[in-house]
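One structure is given here, and the rest of the page talks about it.
Selected chains only, in their assembly positions.
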Amino acid sequence: MKKIGIMTSGGDAPGMNAAVRSVARRAMSLGIEVCGINYGYAGLVAGDIFPMNRSDVGGIINRGGTKLYSARYPEFAQESGQLKGIEQLKKFGIEALVVVGGDGSYHGALRLTEHGYNAIGLPGTIDNDIPYTDFTIGFDTAVNTVVESIDKIRDTAASHERIFVIEVMGRGAGDIALWAGVASGADEIVVPEREFKVEDIAQDIRNLRSRGKKHTIIVLAEGVMHADEFMQKLKQYGDFDARSTVLGHVQRGGSPTARDRVLASKMGAYAVDLLNEGKGGIAIGIEDNQLTYHNILDLFDSKHKPDLSLYDINKSLAK
Amino acid sequence: MKKIGIMTSGGDAPGMNAAVRSVARRAMSLGIEVCGINYGYAGLVAGDIFPMNRSDVGGIINRGGTKLYSARYPEFAQESGQLKGIEQLKKFGIEALVVVGGDGSYHGALRLTEHGYNAIGLPGTIDNDIPYTDFTIGFDTAVNTVVESIDKIRDTAASHERIFVIEVMGRGAGDIALWAGVASGADEIVVPEREFKVEDIAQDIRNLRSRGKKHTIIVLAEGVMHADEFMQKLKQYGDFDARSTVLGHVQRGGSPTARDRVLASKMGAYAVDLLNEGKGGIAIGIEDNQLTYHNILDLFDSKHKPDLSLYDINKSLAK
Amino acid sequence: MKKIGIMTSGGDAPGMNAAVRSVARRAMSLGIEVCGINYGYAGLVAGDIFPMNRSDVGGIINRGGTKLYSARYPEFAQESGQLKGIEQLKKFGIEALVVVGGDGSYHGALRLTEHGYNAIGLPGTIDNDIPYTDFTIGFDTAVNTVVESIDKIRDTAASHERIFVIEVMGRGAGDIALWAGVASGADEIVVPEREFKVEDIAQDIRNLRSRGKKHTIIVLAEGVMHADEFMQKLKQYGDFDARSTVLGHVQRGGSPTARDRVLASKMGAYAVDLLNEGKGGIAIGIEDNQLTYHNILDLFDSKHKPDLSLYDINKSLAK
């Protein structure tokens, strides 16, 4: 292996830069040249590719977002797009590729491997919604951002004895809500993976109030419904002084936590080692605290499983 | 002076606890007893009043929200409410009062003074919209919270080369937008105090893009319009990849900054000294870095003036 | 099981309060009464014990330190101390005990179990130096505090092109140095578990400088030697503009990270469930992402193993 490429794709996530740094530095330490590809698959097709040196990835381990930019590029699903991409890889002498992104990005990696260019996917998304990995790069940072925000909102909730419905990200997955809910001592966690009745939640709130707990924090995964809609439903069951708030795009940014930086560093180095062994068409994961990899095809047949024990723990701790 | 009362009123703001601590400790150091009044004017009327000791205000200087709770209580505008409040003050032997809150809270303080109970207002609100003070308690913390949030959102804006319209609090005032806009290097600041044309802003964005600045941060004061409405208007003038986000209630909470804690400590001690001199019906301010006070009546005739030099500075720095 | 006790012991760690809350709430949800014991074993012997209710553990999940206080109490190693403690347990009707603390605290737990009072240890220490658990409560927070500090020190290091030797905690263990070193992109990590030559490090620095990297961050575990001593040794091998800094007690405090709060919540609930099943003389761990428990006697025969793969990864990424 003489030269590899690295790119980020899909929504940005804290720790992507740490992953890029790790891929680049590990490769260099093995005598492999590295090319950065800007704007994900769009940049690959357009040839927005540059040789990286050591200092290109210096001072980025602590930065949110991605220095390699990102872009959505559905055109890469078509073979014409893939062929153009491969042309560029040939032109730059790139023999294999690491893609950091969500599962959407893995399709492209699989196609490239099928065309003879080994590509490996790294799970970079705050949503933690990728199969065969307990944690994705960016998830820990997003959860901490949410927890810090809820800690602040609780100041107001407690001061005014109000109910707050706080909508958090996660796309179809409840992971951010589950972790942030337990970590912030939420009174209720509402996720797509578990059924609930608004009526029951209203009753829980009344029970808590009768026992002296006058403010209420409800953490709602965006995959369930909008915070405002939830609040309106809740108000049908009682004369509640409730507010809704959507945490929004702050959840995607910020300096990555230590955990995300370490995870990104481990996964990046591991991906290079696997490419160097001639592997491709796989995605890296961390399962039971061990680095693992799986065929990308297996990921498409599978679904990420959130840690629902957190849901049950919270039920008993909040009551 | 043998005994004073202290309460917080209106929306909560970081630093209210530091102010309560300062009032209580200063009074105690002068041999004056202190009563805490929960829930603002509502608690005053209801007699939710308790004697405070040293440790009641220990460990709260760094806490957001208000340990004395807050509540809106429009009934205090009527004389019947005021008389009930005075009855309670008599019952507890409270001779004078400090109220920490927004200008809405000052009306009550003025009425109490007219009824013979000296009351002094401390400006506690994140909005910085109170006349005769350059800064209110809570403003500095809110601005820093906004700036940290924008720093995070910029990660995504830069990674995806997007436009973000970020709505910040401030009620009718543009202060939070002005300070946070300059501090975060916003491309545009939109406040109620300055006219603007969405068309011009669209043109600015195009100019920046032609010079290589591919992402755009627009800080919008809530007093102008909703972020979503603004974004829709903006999109009428170009094919922009824009997102809107409302920072929401996180802006009210959080551990107060050093600046807010010091300001609250100074103002609280000053209020006690003035009460001890027999003064009432006044509001404390900080003007040109000096502690000042003004008759509350003067505040009602006046309007807070934001530092609009910030608007002009930002224009030249963002271009 | 009708009543259990909970206490914290040894050095404080962020997340201890979250653990206490979890133990108390889980027990209450099972109809078990809970007593809080202040000041660890010292308080147990002195009878500083009080019945806890729901609100005693409200609003503490996000607080550093321990609301139950802590104290060193070597006297509990003697049987006379143990017997006095048991007398108190009987007096208060406490049937079993959860102790949150370092491995020093586990001896006491074992003794109590031998005397017929089941006790379970929870690993609460920033040092991560306890066997049979991948992570201790407080470790993740400490690592993040260290990383944030190094991020700040790097500002100065880069601006002045200096070498910084940064001493971090961990007692005899290198875990904090390893994780924080990788996460902050340190140029060198020095831990007790790996041999090193100061001469080689000096050579590494010269190599980096010749390749354009003008500032250097060295993360040094306190178990190796003092920062100042290390710096003096380093200067023997070159004319380096070096500074040493000891991060100190900030590493023990602060609001716990989401990860620590979740870990504490899980472990606390699990400990109650195990006590309720009649188990004692064990310590809780998290291994390969699963909650586990081991006989405390096994812990004394074993030694915690840090993740030394981090050391090797850093070597290749820093070069």
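Every chain is named by a letter (A, B and C) in the order it is written, and numbering of its residues begins at 1.
In this text, contacts are C-beta pairs under 8 Å (C-beta built on N, C-alpha and C of every residue); 3 or more make two chains touch, one makes a residue touch a chain.
What you see is a predicted model; the values in this text were computed from it and never measured.
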{"item": "Copy count of the single sequence across the entire complex, 3 present", "value": "4"}
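The rule is short, and it goes like this: only the chains that are shown with their structure count from here on.
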{"item": "Chain contact topology (line, ring, star, complete or other)", "value": "line"}
{"item": "Chain-chain pair with the highest tally of contacting C-beta pairs", "value": "A-C"}
{"item": "Rotation angle (°) superposing Cα atoms of chain B on chain C, nearest 5", "value": "180"}
{"item": "Centroid-based (C-alpha) most distant chain relative to chain B", "value": "C"}
{"item": "Chain centre separation in whole Å, for chain C relative to chain A (CA means)", "value": "28"}
{"item": "Gap in Å, rounded to a whole number, between the CA centres of chain C and chain B", "value": "39"}
{"item": "Touching two or more other chains - residue numbers and ranges from chain A", "value": "151, 158"}
{"item": "Interfacial residue positions of chain A with respect to chain C in the complex", "value": "21-22, 25-26, 29-30, 54-55, 58-59, 61-62, 134, 140, 143-144, 146-147, 151, 158, 179-180, 182-185, 211-213, 255, 257-259, 261-262, 265-266, 269, 287-290, 309-310, 313-314, 316-319"}
{"item": "Contacting residues of chain A [partner chain B, same complex]", "value": "8, 11-12, 14, 63-66, 69-71, 145, 149, 151-156, 158-161, 164, 243, 245-250, 252-254"}
